[in-house]
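Notes to accompany the following structure.
Here the complex is missing one protein chain, while the rest keep their positions.
Coming up: chain A.
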Amino acid sequence: LGNHSSSLTKPFCRMLGFLKQPVVVTAEINMNLVALTVMGLVNRFWALSYPRAVVFDEVYYGQFVSLYMKRIFFVDDSGPPFGHMLLAFGGRYSMNVPIWSLRLLPALSGALCVPLAYQILVELHFSHCAAFGAALLILFENSLITQSRLMLLESVLIFFILLAILSYLKFYNLQKCSPFTAGWWFWLLLTGVACSCAVGVKYMGLFTYMLLLATAGVHFWHLIGDQTLSNVSVFCHLLARGLTLVVVPVAMYLSFFYVHLTLLYRSGPHDQIMTSAFQASLEGGLARITQGQPLEVAYGSQITLRNVLGKPVPCWLHSHKNTYPIRYENGRGSSHQQQVTCYPFKDVNNWWIVKDPGMQQLVVSNPPRPVRHGHIVQLVHGITTRYLNTHDVAAPLSPHSQEISCYIDYNISMPAQNLWRVEIVNRESDTDVWKTILSEVRFVHVNTSAVLKLSGASLPEWGYRQLEIIGEKLSKGYHQSMLWNVEEHRYGKSQEQKEREVELHSPTQADISKNLSFMARFTELQWKILTLKNEDTEHKYSSSPLDWITMDTNIAYWFHPISGAQIHLIGNILTWASANVATLVYVCLFLWYLLRRRRKICDIPEDAWRLWVSAGGLCVGGWAVNYFPFFMMEKTLFLYHYLPALTFQILLIPVVLQHLTDHLCRSQLPKNMFSALIVAWFSSIYLVYRTFSPLTYGEPILSAAELRALRWKDSWDILIRKH
């Protein structure tokens, strides 16, 4: 038994083995790296605070940063909050116009991508020469420079993606010789952290995260096949990977939201999108109104009812003196009773009184009798004292549903049908009390079992373009348009109609506050971010993924109206073309080798093949996962969405070049010629970079003729002033 337990504990001891060794620091400085970092910094930081104007999407990010400063809650549907937080952090320690410090972080991450590219190639076991080449290509890529010199998030995203790749490679290289050492843990953990940061900056980071998970899965599969490892140590490996690559990123992602929600505690412009409960948890806004409301809705309560769906606009159940027209435009008849609508603004006509059908009084008794799930109530409109009613008359715009009205007795043998059953959908037990803000309620009509629902259509002129309310007869499951929650609430005190009107006009007051748990707020915010749709699907510079690969499109970021200086997102066309060629060459050679190897013909040695597969898998795979999903997306797309994919594609160029030199140029002469060609090619890349740098940095200012000369493709939109 003892033996058995020691075999169990041993791997666990080994997992923590790094604690046994002393901490030793040895310094070794790779001058290549230092040189590249310095070049990257110079290249990205040169005249960083120029132009002193808001450029392109900086306007959005600037708004978010200032909302952060003011601690005002906002929702950005483009991504999770970590990126905004980082930018706001940059803007924190600065004077009134913190343009330099706001652009600092993206520029820094852009600069650091250069040494990261170098190290990735080194870790892939390519020569320092190839690695240096990769770093230079990143350094002289105009589009990456433009994007990182402005307050935009793509360069931060690319930085975290490359960091994740690098740390995974470091970890994998340590795996063979020294698993469970301090370095092994460090790089593994850094992989997870960098992945979650990438996802936290933009959801695009998810693609690279998935790629890394898949790679880790494949590597672990090989580990399973390794018969020298015991079952327990394989399990330990699985555990370590699961912990660092799944649990840690998820926890970090949650923590971003936690910080986000803790920092932003004031109500702001996007409150309306969220549910009442969420709004009540923010300081100011709704919270100020609802603060201290009674929690339990009782008979005699005065309430406003908000539709839970919040689409097309958030609105409240409403009624007013006007009646439905006797005949609609298409000739159908109506009941000619008082209109019931959904109104998107706060109004005294949004107040309703909950009444017990068995009693006459409209005030809350003492003690209050709370309304519970399944109770039957009448809803009385506060100002007109008419009862919410529905009957077998077609609704104005949705003829298949019933009309909802406030009942007027015309004495025409059409009796009132105003009993409604309260069904609390998010109840915990069947005896739950109807709670302000927290309960989501369905109103089921007792006679016809129709459900009170917002149809989403807006009424014509006679209904003041307010939203239509209908009674849906066949309730297809639950839909949020059928759910309502009490937003404002007070216990009614006045029995007389006149007094009651005064009471309805006065603001609510009482004495309890409600707090949502973090998880509830997180789920709601996350859901809103994912489902919120921007309506503007057209933009002057939007493009389709097919345009990106050949760079048929560019984006004019900034244009000085007087001097004509301009900044464009435009890439180094030579690099883009070479990257495409490299991808093509890689795929063809890979297929060729693969088929030949299947026939047991090995053109290249085994380890060269393995290198070729792993480097290609990462670079081509990274390009593919960051590019192809865009074909299926329906949102507005821009050229800058291609930049992460492009980065991976650029890393592939030196991989292919070195492979060609090593394995296809057999003798010395072609090798030398090939090297000369590469040098010439590199210098032309530098030339292209210099040529386009006025459009990248915004200076020097070019004349119209020079600008026209830069228009290498007809589809490029370079702004030339008319004189």
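Heads up, the rule we're going with is that a contact is a pair of C-beta atoms (placed from the backbone, for glycine too) under 8 Å apart; a residue touches a chain by one contact, two chains touch by 3 or more; residues count from 1.
Methods note: contacts and distances are computed from a predicted model.
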item: Per UniProt, the name of the complex member that is left out, chosen from "C2 domain-containing protein 5 isoform X12", "Aspartate aminotransferase", "Protein O-mannosyl-transferase 2" or "DIS3-like exonuclease 1"; value: "Protein O-mannosyl-transferase 2"
item: Among A:357, A:374 or A:456, the residue in touch with the chain that has been omitted; value: A:456
item: Residue among A:329, A:428, A:607 or A:714 touching the omitted chain; value: A:329
item: Absent-chain contact - pick from A:498, A:600 or A:666; value: A:600
item: Residue of A:125, A:219 or A:311 touching the missing chain in the full complex; value: A:311
item: Contact partner of the left-out chain, one of A:28, A:607 or A:634; value: A:634
item: Absent chain, residues of chain A that touch it; value: 221, 224-225, 227, 231, 309, 311-312, 329, 454-456, 460, 474, 476-477, 479, 481, 536, 538-540, 595, 598-600, 632, 634
